[in-house]
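Missing here is one protein chain; the remaining ones are kept as they sit in the complex.
Chain naming follows the written order as A, B, C, D and E, and within any one chain the residues start at number 1.
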Amino acid sequence: MSYEMVLPYRVSDAGEPADLPLWHSVQQFLFQEAALLDRRAFAEWLDMLDDGIRYWAPTRYSRTPRERAGEWSRPDQAAHFDDSKQFLALRVRRLLTDRAWSEDAPSRTRHLVTNVQVRRLADGAIEADSNFLVYRGRVDDCEEIFSGARHDRLVGSDGPYPFRIAERVILFDHTMILANNLGIFF
Amino acid sequence: MSYEMVLPYRVSDAGEPADLPLWHSVQQFLFQEAALLDRRAFAEWLDMLDDGIRYWAPTRYSRTPRERAGEWSRPDQAAHFDDSKQFLALRVRRLLTDRAWSEDAPSRTRHLVTNVQVRRLADGAIEADSNFLVYRGRVDDCEEIFSGARHDRLVGSDGPYPFRIAERVILFDHTMILANNLGIFF
Amino acid sequence: MSYEMVLPYRVSDAGEPADLPLWHSVQQFLFQEAALLDRRAFAEWLDMLDDGIRYWAPTRYSRTPRERAGEWSRPDQAAHFDDSKQFLALRVRRLLTDRAWSEDAPSRTRHLVTNVQVRRLADGAIEADSNFLVYRGRVDDCEEIFSGARHDRLVGSDGPYPFRIAERVILFDHTMILANNLGIFF
Amino acid sequence: MADGIADMRPAAGWIDAGAGTIDAAIYWDPAVYALEQERVFGKTWLCVAHESLVPKAGDFFTSRMGEDPVIVARQRDGSIAVFLNQCRHRGARLCRADMGQAKVFACSYHGWTYDLAGNLISISKESVVDGGKIDKTRWGAVKVAKIHNYHGLIFATWNPDAPAFDDFLGEAKWYFDMMFDRPGGTEVIGGVQKWVVKANWKLGAEQFTSDIYHFDYTHVGTSMAFMPPDMPMGEPPVVNGRQFRDQGHGGVVTTDVQLSDMQTAIAMGMDVLAYNQSRRPLMAETLGALRGHDAQPVHANIFPNLGILPLNQTLRLWQPRGPGEMEVWAWTLVDKEAPPEIKERARLQTQFTFASSGVFEQDDAENWAEVQRALRGPMGRSAVFNNQIGRGESRDPDGIFPGTTDFAMSEAAARGFYAHWQKLMLEDGQ
Amino acid sequence: MADGIADMRPAAGWIDAGAGTIDAAIYWDPAVYALEQERVFGKTWLCVAHESLVPKAGDFFTSRMGEDPVIVARQRDGSIAVFLNQCRHRGARLCRADMGQAKVFACSYHGWTYDLAGNLISISKESVVDGGKIDKTRWGAVKVAKIHNYHGLIFATWNPDAPAFDDFLGEAKWYFDMMFDRPGGTEVIGGVQKWVVKANWKLGAEQFTSDIYHFDYTHVGTSMAFMPPDMPMGEPPVVNGRQFRDQGHGGVVTTDVQLSDMQTAIAMGMDVLAYNQSRRPLMAETLGALRGHDAQPVHANIFPNLGILPLNQTLRLWQPRGPGEMEVWAWTLVDKEAPPEIKERARLQTQFTFASSGVFEQDDAENWAEVQRALRGPMGRSAVFNNQIGRGESRDPDGIFPGTTDFAMSEAAARGFYAHWQKLMLEDGQ
Partner (left out) sequence: MADGIADMRPAAGWIDAGAGTIDAAIYWDPAVYALEQERVFGKTWLCVAHESLVPKAGDFFTSRMGEDPVIVARQRDGSIAVFLNQCRHRGARLCRADMGQAKVFACSYHGWTYDLAGNLISISKESVVDGGKIDKTRWGAVKVAKIHNYHGLIFATWNPDAPAFDDFLGEAKWYFDMMFDRPGGTEVIGGVQKWVVKANWKLGAEQFTSDIYHFDYTHVGTSMAFMPPDMPMGEPPVVNGRQFRDQGHGGVVTTDVQLSDMQTAIAMGMDVLAYNQSRRPLMAETLGALRGHDAQPVHANIFPNLGILPLNQTLRLWQPRGPGEMEVWAWTLVDKEAPPEIKERARLQTQFTFASSGVFEQDDAENWAEVQRALRGPMGRSAVFNNQIGRGESRDPDGIFPGTTDFAMSEAAARGFYAHWQKLMLEDGQ
């Protein structure tokens, strides 16, 4: 019955805040990712994801004061996304068929990524928290706003990007999605 | 009759832009603050505030060209917030009773803090300017957007956070608040 | 027929990501610029612009899958802005007459500038990409949101600011502008 | 518009004040709302401003009468004019500022110019465009029919047949004088706060008219927060007082001045309380001992949409904005003669308790919004609400308070508010 | 409301089921929508929840019946109550949570309190405010007239004259039993997904009732993505099965179990398929060989707004939200007895395919929105749509399937859906 939000993921107490160069490097990585999404370079985006990624957006509920702990779905309950890399790759493959009508014409998205905070964990992994506001334009006069936070776990990579996203939790500030669909990425 | 906005606070001409480490440290402080607010960790948030804080949001008006200087309320006029720490603590205490119905279920807020600019003043205090867009979700389909800027004066602290907020001026981009209430913090 | 967006400007492959101090310096420059715009210090803002600036916002279209390359107007087609410095100066001069009724009372804008990425080009110029969300309040209950990205080319300056904006491309996430006018700057 | 009424209204009217019921249609039905704009806001007296907002000649405040925008302007002779904020040529608003100083109002479209009283004084390029044939006296801005300054509150009405202002207040005047006939007069703290509540305006008006009953439930969290942490949360005391009602107006006065003062101390601070107590002898000189010392006003509403919390020193207009929304315009009301530090303390405390971020205010607004949220489907929309609380006494059994009154925690004034509203709604024409 | 009907409705009704036409007004006209709330959602049985959402006494789920908010609450005796989420005093919503546990429902405005069945049990300060005269039994929350638990699905209706539930399902019951009369019963994965589609609710309902025809066109991109990259894209096979219809309900069953199983393997994975196959002998014991082994349900809709994709294990309500919007409320449906890893796999696959981000779902929603977008001007709005696909057979020529059926890829059930809708719309009163 605490007033404080019970987050749907475990907050690690090990680790320490990133130093400035690491913070900058992670933030730039997140900005590169956002730019790929907004440019619809989805195949390249997949390369930023670890093969073992869990890409998870639990549903959210209005609760009574006594049941605030139930604000977020548990991991085995309803979720807006609960994707493996295989699922994500299939979403991308679908878009690239040019016959995914729900994204014809493609959404005009803009990922504003802000409030980036980075921690280096004891095991060498990196935790990045950020806020987002995603603007999505469709047709001529359809506007949608998605607000939320992301909790990412990154691991080092020797590919074209310095990191890979090993886990992403997307916390929407919506209990009901005010959009025809969640046909875009966050 | 200048076209330029007459700010409701005095802009100090002393001081100089913060160096990169200080800027980073202040920005991270503001991000931590935003995270506490969005997680509803209000008791902890109070610890970030100096006991002598003035937390002030003057009202704003549409004015004729000749009276642009009157865009913002004067300090002795109407304000959306004009709180001492005691007032803020009482707001928090109210929420923690679990019987503050206006926030039942609690607002789903997200503080996007951007455009952080930091100056170190001659007296050792720090001025931080930032922009914000606060998304607030309520019930299932109620969405509110608060846009504005904040002008903060920070002082050093040897508590858990490196700074305390000694003064906050909140400049809303609204002349009329398009919400049932201002039941959240900025 | 690629799914990826064809940008309306040439993406230079020369150059390299800015180091941290340069990135910070450019970001602070962009934040200063945003603050001038939101404070309506337009005369001072003009000083940030190179005399040879092209300030261009091509129009955007919904296209069939086969014609995605036509998403953005070509440089010789319709544009929301296609201004020289002379045009921009005239816009400012108009506002300062105090008789530009469309901005009476002036819009209450807030430029949230995020996702700043900076590259130093081989020729010494600097490319800065950023996302924006501009909130614009008018009258008491009129709210507009402009979402998009900016692609800037900066050159060094020995004036009051370390850079001048030599080129700005504004990419709106709108095919139709959902506002009475584009009477503000981006 | 009279024709549609019979169909629109339930057989017994929306309101059965005798049975104490309210048809929910009055809160959501767009046809009821449109009619209400004409028959309630078009016919009755409406508060448009406090005179302290326009102290000097040329000062103006842009206000509303129902959904119609009006300009309230101080004239050179010290009087006040109120007229529609709309050019008679092609209809552009004449003034876009919230308040300020003007010599004339010049339309931004074709430059027609009106004086401070709304008279058309200039047609652009008159001789060139053959404008001389236009009779300027017939094309001034639309003016209100009557204006009244009630102890600093500016009232206006579009209705030339509106009753004299004192008759409009009726028996309730005795009570409103207690709030506004302050020694030395009152003023409002500069500016105004506005916000939008997603609920019908009548929910605010009704509560200030008649609903002390909600306090212990709606505001429980805030009340707890104000109490010392170790104080046990008992049942709050019942307010000892009388609820007055007449012609849609209503409110409560209490004789338990000690309790009222304790509440003032908590909500407004000891200094404000001490100042207020110091004014009572002066009040008594003008209004007598009962209204000076022995009783205190608690809450009230002047029909239709001016709410007052005397203890909390807030004054507000419930501005209609479609069936499901209202704008709240709020001010802090202070004695003109109060010392600056008392005004400042009142400003801080009133804003903290009853304003856009007010810790009490919030709970009210959200409850009203919750009423509105249940009015979407046919079952919720056809609900009949219970308005039966209170005995419905007519006279003060102790013979202390004049006029029609019930005990404080009654809904009798709400029944009166809605009955008066219905009377206006069913009367045709102006 | 009866009076306005004749004018509002085209001469031949909106629907000509014989000719197979639909007047576009049923998708955009606010007057049709308002009437529909009364005559369709006010008269028929409506699904409000799955019983697994409220397993224990005191558990509640806040649902909707049309646009009316209702509380679905498990009682101490194990039964379920459904009542309007609206206080009878001044109408505030009684419960603001999406789901949870409660002992009573106390109104946040004046504290009136209702028990788990919606009975008013306490009037605040009753003795003080003369509340004793209020007959609490007459001021409980508005309760539904009837409730029925159909294999775990909770149905309710406001209509005391609604047919018995089995009569409501009619001939279609044989088919719905095949979906819901599962051995050991069903449950839904915890929680619920909600999203808003900018299209009239009937577009979703109609498609689930009767439209297998759209699949190869609407979902072509997703189908391609699921196929091995080197597999040639041929014309997909025609579904071999029957489309049932009665009283507005409709759906398809197929006898091509092999094809259906292949589709299950693709959409839900091999493990879920294997599990489902393992349950067929048990199904056959209860329902016989045809419904156990030899046929599989494909899609269906219980009139008016409960959609089902049995293979994809999704259950959803098309909640009306004005003429041009609906909320989709979606769940993953699993066998209660299924092992945890099967439930988990079903959860993941169903969410990936048919939910807010579902790769199939998205295409449907956007098509419906595209229908709505063309309904703005008088030409688009006065359109008559073609609903003529299919032969309109009545009986299964092979004599296998009972009731009224056509071949699978028909719009006969859509004609039935709209004809039943029109029948309700033209009948007066409840």
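In the analysis below, contacts are C-beta pairs under 8 Å (C-beta built on N, C-alpha and C of every residue); 3 or more make two chains touch, one makes a residue touch a chain.
Predicted, not measured: the structure shown is a model, and the values here were computed from it.
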* Neighbouring shown chains of the undisplayed chain, as defined at the top -> A, C, D, E
* Structure fact -> Only one of C:D83, C:D152 or C:E167 touches the unshown chain, namely C:D83
* Structure fact -> Where subunit A meets the chain that is not shown, the residues are 101, 104-105, 139-141
* Residues belonging to subunit D that touch the chain removed from view -> 37-38, 41-42, 64-69, 84-86, 88-93, 96, 107-111, 124-125, 128-131, 133-134, 139, 142, 158
* Structure fact -> Hidden partner sits against subunit E at residues 22, 24, 27, 203, 211, 213-214, 216-218, 238, 363, 366-367, 370-371, 373-380, 383, 385-391, 409-410
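Criterion: only the chains that are shown with their structure count from here on.
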* When you check each chain against subunit B and subunit D, which touch both of them? -> C, E
* To do: Report, in whole Å, the distance between the mean C-alpha point of subunit D and the mean C-alpha point of subunit E.
  => 47
* To do: Check each residue of subunit C and list the ones that touch at least two other chains.
  => 20, 104-105, 112, 114, 133, 139-141, 145
* **Residues of subunit E engaged with two or more neighbouring chains** => 96-98, 108, 194, 196
* Which two-chain combinations touch? -> A-B, A-C, A-E, B-C, B-D, B-E, C-D, D-E
